[in-house]
Structure formats: C-alpha cells, structure tokens
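Missing here: one protein chain of the complex. Every other protein chain is in place.
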C-alpha cells in the first residue's frame, strides 16, 4: 500500500512529519495576498532519494479555490505566470503540450488547457503587426491524446514534433493526484524536471523531460483527484484498508473528487492556459489574450 | 454523521447486519445467469419506519459491471425491461423524464438516458405504419434540467407537462448514490414510489410521485458515486472521520467514483434507455430500436 | 417557390423594392456608431396583409459581424438590451425559453442562449443580498427541446410551465432564416408578437404568443442560415431553380451558412444571453453577470 501524490509539496510534508527533511532538499515559502508560493529544490542525489523526485525545482502555488463564482483570482494568475516565466528561456519557439484524455473528465486538464493556448507559430510578423498584435512569440500547441486511443506513446508524438519544429522549450500540462482533498483544483505545481513515468491520473507514460527531448521541459499540473486508497490509508492512520475493493473493485481505480469535477477542471484549465498565454506573450494585455483565445 | 445511500437494498442490508428485518418488509431474490434481482416490499408503516422508505416495491437488479468492452449484457437488459414493464400500465402514453445536470458528469444519467428514449407521441399511426413500425405506444420525453439552471423545481416542470399531456404513467430516471463501491455503475434500482426529496447526487428536490402527479410514477436509477463521508464512516468502522474537510472542504461535497466516470454514466444510460424503449415498444425488436435512437 | 425569411426587415425591403409600403406599416431607423436599429410597426390588418406579419413591433438590430475576434460589441449589447427592456414589463418573473435543437448546430441558438441565462427565481432575497447581489428579478429558464425528441409540442411545454409559475412575461429565443447572407450572425430581431407557426430553421411549431400564453411574449432571434432555395431564386432573378434537388435532395432541406457556423451560433448566443441578463438584472453590472453565467 502506497500513498499516491504527484505534489512534491506533499512529499516534503510527509518528510517533515517525520522530521527528516534532508540537506539535499531546500524549501522556501512566500505569501502574497491569498496566494502561497512554496519553492522546493531537490539539489542532489541525497535529496532525490529522500523526496523520491529528480533534482530540480518544484514550485507549488496554492490559490483560493476555483469553485466560487468570482472569476479568476488576479494574485493567482500573476503568481503562476511569474513562476512559469522564471523557468522558461526568454526567447524562441515554445511548444505547449496538453496531456491526457478528453473523454475522462478528471484527466482532461491537459487537452482543455491546450484548447485555450494561443498558437502563433504560423502567424508571420507582418500579419501580427497589421492586426495590431505587435511582435508575437512563436507558440505551437499539441494535444497528443493518450496511448489507449493513439497506440503511440505520448512522449513519441511530442518528440516527433520537437524534432521538426525545434522549439526553445516545451511546456507539458497534465492532471495530477494529490493526497489532500483541500488541494483539489486550487493548487498549481510547476517544475523544470518534466514528467516522470507514472505521473498523471493513473496512466504510466514514458518520461517527457530535457533528458529525452534535449530542450528544457517545464511541467504544469493541477490536482483533480485524490486516490481512494490513499484517502483510506490516511483515514485509518496508516493502515491499509481491509476492504481490497476500495482501491480496485473489478480493476477500476477509484478516485475521490468534488461532485462538480467538470467545473473544477474547466476553471483550472482556464487559469493555467491564461497564465501560459500571459507568460509567453508579455506584449499583449490580459483582455486581448482572453478575447483571442476564448473559443 | 449519516450513511448516505439511495439503494433500498443497502438499507435492508444494514438492517440485516443488525438482525432486525421487521415484519413490515418483505424481500425475495432470484439469480438469472450473471444477474441477481432482489425485490423488496415495504408493506406498511412499520416497514417504512424500519427501512426509511415509503411503502411500495423496490427492485434492485445487480448486473455485471458495465466497464468491460463486450457491449450490453442480454440478461441485464431482459431483467431491467421485465421489472420495469411489471410496474407500468399496459397501455396509454408514458412520459419519461431524465432528471439531473448534463454539465456534472456523475449527475448526468437522467438527461443522457432521456436523449436515447424514442419519442413517439407526435407520430401518427399512419406514419408509423407506413414506416413499417406498426403500432407505437405514445411516449413523451423531458429533460427538465436542475433548479440551479432553471429556477423552477423539477417537480413543477414535470407536473406542468403531466397536466397538459395526461400520461398513463411517468418514468423518472436519476443518478443515485450507493454505500458500496462495487455497486457503482452495475446496479439498477426500479421503484413504484417515485423520487423522494433528497434523492439524487446531493440535490434536494420536491417529491415526484403518484401523490403529487396523480398518475403512477416509476423511478429508475443507477448509483454513480459513493459519498466520501459514507466511505470514511465505513472505513472507520462506524466512527465519523475526525477530518471534517473530508466531506465538505470549502463547501463542496466530495464523492468517490471510478476515474472513468464518463464511460460509466454513458454505459448506464445506454442500458437504462434501451430497457425503457424495449419495455414501451414491445412490437419493435431490439436492433430496430437501437437504430432509431442511436443518435 | 417562396422566398423564405424570418426577418420582418427583409419583408419590408421586398415591399419597398416594389414601392408599395402600405399605410398599415410604419418604420423608423436610427444609427448608433456601428449599430443600426430599425423599428417596424405593423399597425393593422392592412399592414398585416402587406407584410405577412401579425400586428406588433419588430425591431431589427444590425450589428458588426460576430466573426472578428475582438469580443462583444458594446454598442450592439446596449442596443439589444435597451430594445428588449422596452418591450418587457418592469417587474415580475420572466420565463426565458430557448427553442431549438442542441444537436443541430444552425438550430442551437435557443438552447445555447438558455444555458447562459442567469436563473434566479429559486434564490431568496436573503441569499441574494448576503451574496452581495442586491435585489434580483426572478428569472426562470427552459430549454424545452424539439418535437422530434420530446413528442410534445414546444408550445405545450412552455404553456405547462407558464401555468405553474405565472410569469409576468415570456422571452422566447430561436434561430432564424434570412434572405441575405450578409445578415447571418450579425442581425438580432426582437418582436412583441411571439413566434408564429413555421418560424425557425425549417420546423413548424404551434404559436407561442400572448394569445396562447395569456402573458406578454417577446421573441428574439438571430439568422443563422439562408434557405438554399431562396438563394437560388434570388440568384436567378426571381426564377425558381430548374434543379429541384437544390432545395430538397432526398428530402433534406439545404441551407447556406458560413463554414464557421459553430462559432457564429456561439457568438450570437453569447450576445443575446448577455443582453437578456443585463436587461433583466439592471442592478448588476456587466462583469458580475458574465462571471455568474460564464459556465
């Protein structure tokens, strides 16, 4: 029985519970209005071993929950945009890839985000300027689908396009699992380590990272589910649940999520996509970007 | 802290655990191939008090899980069709109403079922016969939406149409909550008592029943979620969970469901809709009905 | 062979071409920025006979095309809002009904509009005030579907709800056909005469009007298609096309529409819905209304 989380923040918390945050892991935390930003750095092998995460930077942005009706939180948007921009090169084409399955709501964050990214790589400078958009950074967008639907590893499809369009960096967006219900839909994780096998909501994929693609890879995700087995383990104070069906009745993995999972995923995709658009097109204001992508 | 279930079968099981099945409740069970049918009759006030359910018949059909790829189970279809037909009058217009919210996947069973019901009330006998369909039973279909989207109680919309079209019976379809994960998507409950306030996935509605509509009302449902609080209660052996966020973090009710909730709801809607179509149009064979409704 | 248009404006234009605008029809026109508003009044039987329209007011608002990316036109919004408000009573519950078929894109304007209307009839004054929304006008919303899917005339479903909730007025929204391609998606017609049989994109329905519902009925529509037969007739200078298949090859009616019909319908629904919301909730500003309905 294993606790399932894709959040480095939660892995750090587990270590802290056991009072053994090792020298190989650094962490700092800032609060801006209602938004808390935690930067965790896994510095070396010692840190990797302790946290179970590759060396690199893991930024967690905890924002007010998406479930209230007041629209996008400005502090949240600014924090996500800033933290993303800090991990990306300043120039060159960026490929944004939205991973996951459009037909499975809790797994649809990636394609729903991709559908809102402003693709610009095909727009000539002349066209952009005559449309009053100034200089656009070239952005390409993919929603490569999932292995079960394509028969091709997601990493292969992305690598094929990377070889062709030679971007300066890749941004991959995927749904995550967290340990805590309170984090669902209101936590954004950004990392420069790419996506490791086993990430996402229950699907194993080959690694998508700088090692495999040979360009910087920034991953972004929002937890949309808690694994039911993890919840049970926590409820039982560390005991695995006697009832084996909890985790795998007839082979289907069970999740805990808000009833309004569709709304949660839509709101999260809006925030992540808009933050990406703002980070990649600093010459355009927020409203212009919304009107160009609100399809 | 209360256990949440919409299945009379599970309420009976709770009573049996406590060895107090009262004289006011009868129950029999048959197994046909892979399908088990349990008929529970609440006979009087004593039974109502014990089971927390109005007097009437509650049929539970446990079918093989919908999640395998082999299409619709013939035994399951036959059982649902037969049990539904037994509770309906043999003649006269039937109004089928699919309750719930299309935008919330676990709550979309009703409208997804309604979208597959063959509406015939507007087809004249002559047209039907010249199309080779013989005599069709008049069927009307509504997907009235939910209070939050319409501002009108579902029961009011249905009552308004019942007054106009004066059907011989009403069939209401709604998503249910169960106590056991193993029942999600593979249990159909049929009852002649209508839908009581508080049924469905977390929404309270006014009663839709023979008392309020003055025609027989048959309710059909499939559990699509387990309430997270109920799961926790069971895991903890009857203790309410210490962690209050489990059930209502920031006001959102948490559910446990398979990751493939979209597929589960689609499959359940296909089975329920096809069983209704077969029960209402005994003169048409299964394939013809599928080709007429598979839009 | 008949010219097909749902726009009173185009019927007036036809009369003018023939220089026979009769005394029973009045018309005035104002231009506000990029928006032109034409008010046609059919005053009596003479006007009815000439225009083929019931006595009443027909307002046509010609707005810049929805197809550019710059978001909603403020002048257009203000004009639609003002003209609608002028035809509605100042107080009392309003029922908004979106007619048409969600599964047929050119016919989906009504349900897509309904999905964006803020339903408030179920919200108590106390709840609204504590949410900072002040006094809300009670609004109910229906998307009654189409006869082929429900087996019930749309007018019956609406009448059933009108009897129950007794609104002060009904607003019905439906897709229209126009004669001119240039009007598709960029013309809003508002009328106080309701919807007459045969309106909409090719479906005949029973009348929905003050005569049948006994409360004021305001109809709103946007042309989404030109009938292919009408286009041919115009191209041929008033000759019916020799090729009969043009209009009804194998029984399917042919339409002319922009390739981006999905986008046209979405944009039109956004404008119409937002204008309705603004007209019905004058106490809320535009942004608050958008954030409450942008789901």
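General observations
As written, the chain order gives the labels A, B and C, with residue 1 at the start of each chain.
Rule of thumb we're sticking to: contacts are C-beta pairs under 8 Å (C-beta built on N, C-alpha and C of every residue); 3 or more make two chains touch, one makes a residue touch a chain.
No experiment lies behind these values; they were computed from the predicted model shown.
When the omitted chain is restored, the residue from C:8, C:232 or C:276 that touches it is C:232.
Contact with the chain that does not appear here is found for just one residue of C:30, C:104 or C:131, C:104. Per the touch definition above, the residue from A:120, A:187 or A:281 contacting the chain not shown is A:120.
For the chain missing from the display, the contacting residue among A:143, A:254 or A:272 is A:143, taking the whole complex into account.
Where chain A meets the omitted chain, the residues involved are 103, 115, 119-123, 138-143, 145, 147-153, 156-157, 159-161, 163-165, 295. Within chain C, the residues in touch with the undisplayed chain are 65, 67, 103-107, 180-182, 184, 201-202, 225, 228, 231-232, 235-236, 241, 243, 245-246, 249-263.
Just so it is clear, only the chains that are shown with their structure count from here on.
One inter-chain figure worth recording: chain A and chain B are separated by 37 Å, centre to centre, where each centre is the mean of the chain's CA atoms.
Residue positions of chain B with contacts to 2 or more other chains are 103.
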